[in-house]
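Of the protein chains in this complex, all but one are displayed in their positions.
Here the chain labels run A and B in written order, and each chain numbers its own residues starting at 1.
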Amino acid sequence: MKLHFGTAYYPEEMTRDRIRYDAELMRDAGLKYVRMVEFAWSHLEPQEDVFNFQWVHDAVDIFAEYGLKSILCTPTSAAPAWMCHKYPEILRMTRTGERAWFGKRDYTCYTSSRYRDFAIRMARKLAEDFKDDARIYAWQIDNEPGNSSFVECFCPDCQRKFRDYLRNKFGTLENLNKAWATEFWSGEFSDWDEIELDSYYDGSCSCRQYESDLFRSAQQAEFIRVQADAIREVIPGALIGTNNYAIADRYEGFEKLDFAGNDLYHKYLKYKPEKQARFRMNTDIYRCIRPGLSSWILETQIAPGWPVRDLSGFYLNFYIGHGYDYIFFFLWIDHPSGMEKNNFSIIGPAGKPGDKYNALKKLLQNTEAMLGGRELPPPQSDCAMIYDYRAHWLYATGSSAKAIFLENFSRENYNMLAQSAGSVACISSEADFSAYRLLVFPIQAYVSKELAQKLEDFVSSGGVLLMNGRTGLTDEYAKNLPCDGPQYLQRLLGISIGEYMEMDYTPDNQSANELPAFSPSKDFDHRNTIVSGTLSGEKVRGTISLWTASLDVEGAQVLMTFENTLLQGRPFLTCNRFGKGYALYYAADAVNKELLQKIVRHASRLAGFVEDIPEGCDLIRRGNILFASNFNQYPVEFKTKYNGNNILGKALSSDGRISLGDMESAVIEIE
Amino acid sequence: MKLHFGTAYYPEEMTRDRIRYDAELMRDAGLKYVRMVEFAWSHLEPQEDVFNFQWVHDAVDIFAEYGLKSILCTPTSAAPAWMCHKYPEILRMTRTGERAWFGKRDYTCYTSSRYRDFAIRMARKLAEDFKDDARIYAWQIDNEPGNSSFVECFCPDCQRKFRDYLRNKFGTLENLNKAWATEFWSGEFSDWDEIELDSYYDGSCSCRQYESDLFRSAQQAEFIRVQADAIREVIPGALIGTNNYAIADRYEGFEKLDFAGNDLYHKYLKYKPEKQARFRMNTDIYRCIRPGLSSWILETQIAPGWPVRDLSGFYLNFYIGHGYDYIFFFLWIDHPSGMEKNNFSIIGPAGKPGDKYNALKKLLQNTEAMLGGRELPPPQSDCAMIYDYRAHWLYATGSSAKAIFLENFSRENYNMLAQSAGSVACISSEADFSAYRLLVFPIQAYVSKELAQKLEDFVSSGGVLLMNGRTGLTDEYAKNLPCDGPQYLQRLLGISIGEYMEMDYTPDNQSANELPAFSPSKDFDHRNTIVSGTLSGEKVRGTISLWTASLDVEGAQVLMTFENTLLQGRPFLTCNRFGKGYALYYAADAVNKELLQKIVRHASRLAGFVEDIPEGCDLIRRGNILFASNFNQYPVEFKTKYNGNNILGKALSSDGRISLGDMESAVIEIE
Partner (left out) sequence: MKLHFGTAYYPEEMTRDRIRYDAELMRDAGLKYVRMVEFAWSHLEPQEDVFNFQWVHDAVDIFAEYGLKSILCTPTSAAPAWMCHKYPEILRMTRTGERAWFGKRDYTCYTSSRYRDFAIRMARKLAEDFKDDARIYAWQIDNEPGNSSFVECFCPDCQRKFRDYLRNKFGTLENLNKAWATEFWSGEFSDWDEIELDSYYDGSCSCRQYESDLFRSAQQAEFIRVQADAIREVIPGALIGTNNYAIADRYEGFEKLDFAGNDLYHKYLKYKPEKQARFRMNTDIYRCIRPGLSSWILETQIAPGWPVRDLSGFYLNFYIGHGYDYIFFFLWIDHPSGMEKNNFSIIGPAGKPGDKYNALKKLLQNTEAMLGGRELPPPQSDCAMIYDYRAHWLYATGSSAKAIFLENFSRENYNMLAQSAGSVACISSEADFSAYRLLVFPIQAYVSKELAQKLEDFVSSGGVLLMNGRTGLTDEYAKNLPCDGPQYLQRLLGISIGEYMEMDYTPDNQSANELPAFSPSKDFDHRNTIVSGTLSGEKVRGTISLWTASLDVEGAQVLMTFENTLLQGRPFLTCNRFGKGYALYYAADAVNKELLQKIVRHASRLAGFVEDIPEGCDLIRRGNILFASNFNQYPVEFKTKYNGNNILGKALSSDGRISLGDMESAVIEIE
């Protein structure tokens, strides 16, 4: 196994001597890669049409002398002042016409033709300048696209291209009006020019809102892709990626790229279980975006910052266990000024190696010693959860449901699933399901015929599927389906949904503007809808919230029913034997945490999972190496099916039991 | 007694076959009325000057076949896209010039001449098309006027008409400057064009702020009225109303209309006592707006939603008891898309009758069986509370007092009053007081000579009047009066107020931006102003907040005094025998809840009320039928002066005791 350690560097701020000094230190620490030139537009093109790339060549040269390869970025997340001043039309615009301003980053519009031209030209020029330089290992497009203070753009370019997009998609206004059911609240359009983008954050028109989400995602992805294309035209085999797509559909965003960078700072986790679970899920999303797509940690921290304990080693093992073989530490040395003048540097502003540098050096040596020589295949999980960005957006349309809920609910499903399966693949609904034994598929309001067929194939071949809530009740445009649901899934699930209703999602102590937490009340009184039944021989009882439905069973077995309300006695959780597998469904968007745990555990048992791993622990295999992590603030001990030696040197019990301290990991060679 | 049940329907989204299918179901459920065409402008006038009303005629025809009458709405709360695009001047504008946008509802300006012309033309055309159609039972203008995301408008039309309004009101700038005392903070105007609208939410200039409130209310009412006029010109006897005026003075808003629609969704009450009390008060406001004005529930829910218990029957009894004989359930079937695609439908999106439909059908049958054949007069209350919108606005002017307090304080007065009198009429200060024995009149900063005379007449004839706080200390323009107060009320109350002062209203744990709750601290320590005395033979003690004054007694009896502070020993609560009645006053804008209860109870005893009804219960009579409701989360039992049989079939004690479960009502035929 080859581990690739790197860092981020800003030669535009440095002298040649300083670069040489740093390169030597990097080499000594065990680093092999340097990422640079992101944000450096004003240094690459100090005035319009005046280019200066020599300083980049110099840096690449110096680093190469010390055995370091370079990763070059396109600088498009920070347009230079001269460009913003001369071409204000490249700046983002609010719905009411206020332009963003120069000074932070990501103030420019992804759709703007003018800005795209600038971006493509810069990407091409960089590629041309470095096309013959073998020391350039890879290219990064932009930086963290979508990570902006200026969220959505409504500039004339965006509005015009949104109309083009719609014309292309629907052909005629009649089709569009029909697809969106624009009769609602006087919404019919009689001219293309009447149509404006809607907002994810303050949307009004469910279908137009959803289309706006799709359009914005596509524009963002295209902004990245045209730059990648420009580089590939010059350097056909270039290795190209970007990092931490925000807002966009990651599956779409990384579709044409070679690697997906994940920027992860454990500082922000703060020992909060919800944040840790969200973080772990995110790690599994980026590792599963697409078969063949390489997953990199493009930014992580070495400096301890907060928490004060240096957990770099803990997280490094976790990343490697999850298939991240490229790991870049951000950043080499503090910037002298700007928003990030105090960050997680390896070298402090004073410029000399100190405690942090020494800690990194030691960490890399230990890790290389432990894993450097091994051949490890990618990690593999036996169960998967679908994480579908578009499903989240669709869920967020309409009156009250908010995307954050589905995010939280997915995280809790992930959390519960990990307790049975050790690790969870987070995959697209377009992925191949055949590698998995269990598939948890949180609310998917729109289910296509193709997807339904794929799910039938999965279950009939022996898989176990768990679905819930308003699945299969919406069409591809976000409209409620005018027929019994769940569409295309009735046969598979063995049920039919005739009537359904939203429940309130605002806890008593929250204002209507606050986002719903994933926490229906545990109080079993008449203010709650209560469900009960028997799972795996155990009596279970729970409460539900957000949404529920009247189920009719058409073949499925009823495992749980409603205890009270208008739905008293009706089926709540059903299980349908379908071919060699099982398809389960429950009629709620949210259930209380204890009940969710029991439902997921039941599905896991049906799928043959027998492990019982404490919450907050992670267990993943790469070939004969098992990586175990305890994210809890307390020690844990649990049994695994493995025998082996902990290559970190810690004692292991002979019957497969692992004992881990708080925030401790184990790397085990299994027999 | 005739009960009128109806629903809301959107034929613009439906086929003729579907309408027929629905009409039959409605008839079978016991519905008699269908409200439609609200929001349908883009379907009525798909392009400028191109009208299509045939689909409305078709729907009216089909519903008539099934015995259903139609209520038509003017669609003015949602201007079509072509209009917003072509005439952007109709859109609302913020203070700094940002225009509202098409896509939600209520984005157009009530003042805009252009939009008014469109609105009047549409109203007239609808009236002309349906003037000979006897199946049209009534007309609704707009929908929930003022219920908008775009709160106040500052567009040039508004500014110009505000100046016209001021010119008309004051004649000369000299008069205006004097009336507003514009010398404060350099506020004098030397030209009409210098004057701009102020804001209710971010107002600065108390008098200009108050005039802006009055102007906006008048514009909103006029926007409704010109549409009603347009219909009446064509159909002289048309029955016309609207629903849920927001922002405006309801007395002004409904002045020229025939019925006042109240949209009430119990989902939002969430078992919170404050919300329940606010809801009950609102029900009593809409039933008392004007003698002869019919009060309708134009929207309420059947679907249980949250809370999960189906409380439709409980609320239906409550509405009927309070004189609402027209009750419309919102909505028949879910919209396929848009902001409200998940709402409280009778029929779910799948389109077939289910649990909710069946529950409604049964409810209406039961209610008809119970009350359908009886002749019930309107309900009558023996006590009243003044609820004066303009007094609320006036209270909100100036530095720190906020309207929300007076709203909360009125609610608490209502709450306490109901415990003595069972039900409370909430009336305008211009209403006839002679029907009541007790009048609670929370803070009325401006009291006209006419109002004072009316109050004297009321008390001298034997009425009991309870006033408090900064009553009678402000002139009609919101200025502090430069003389002892309370103006025109000194003789009636037997007191004189020479000096008064604001107290702090921000509790320690609130930020200055939060609105004051009605909850002066109960802590009897030196951080609070403490008052005490003897009421109805009982020693009482309480704390006050927000505002207080130095009273001089001029004839009144002192019932309570100040215990501490600069005011120690001074009168706090006074009672003046005036003619055959009593006029009470206390020198605080707020007192703690327990004290308020004792003061109101004392005034009630003086007025001859002897009942002692638990908090959260409601008792109201219509002829020989008594309606009792328990809004509490626990069972109650209390004595009434009545004997009778509960026609819901529940046992009653022989001595007039009513026993009610949590959220339970009783309908009793009294002897």
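The definition used in the following text is that a residue touches a chain if its C-beta (ideal position, glycine included) is under 8 Å from a C-beta of that chain, and two chains touch if they have at least 3 such contacts.
Quantities reported herein were computed from a predicted structural model and do not represent experimental measurements.
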Residue, one of A:156, A:351, A:377 or A:608, that touches the chain absent here: A:351
From A:62, A:79 or A:109, residue that would touch the chain that is not displayed: A:79
Residue of B:191, B:655 or B:671 touching the missing chain in the full complex: B:191
Selected residue (touches chain absent from view) among B:80, B:103, B:351 or B:485: B:485
Which of B:7, B:42, B:415 or B:528 contacts the chain that the document leaves out: B:528
Touch residues of chain A, complete complex, unshown partner: 10, 12-13, 39-43, 46-47, 75, 78-82, 84-85, 94, 98-99, 101-105, 267, 270-272, 303-310, 334-345, 348-352, 354-356, 359, 662
Chain not shown, touching residues in chain B: 95-97, 180-191, 193-196, 198, 204-208, 397-401, 473, 477-485, 497-504, 508, 526-529, 550, 564-567
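In the analysis below, only the chains that are shown with their structure count from here on.
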Distance from chain B to chain A - Cα centre to Cα centre, in angstrom: 48
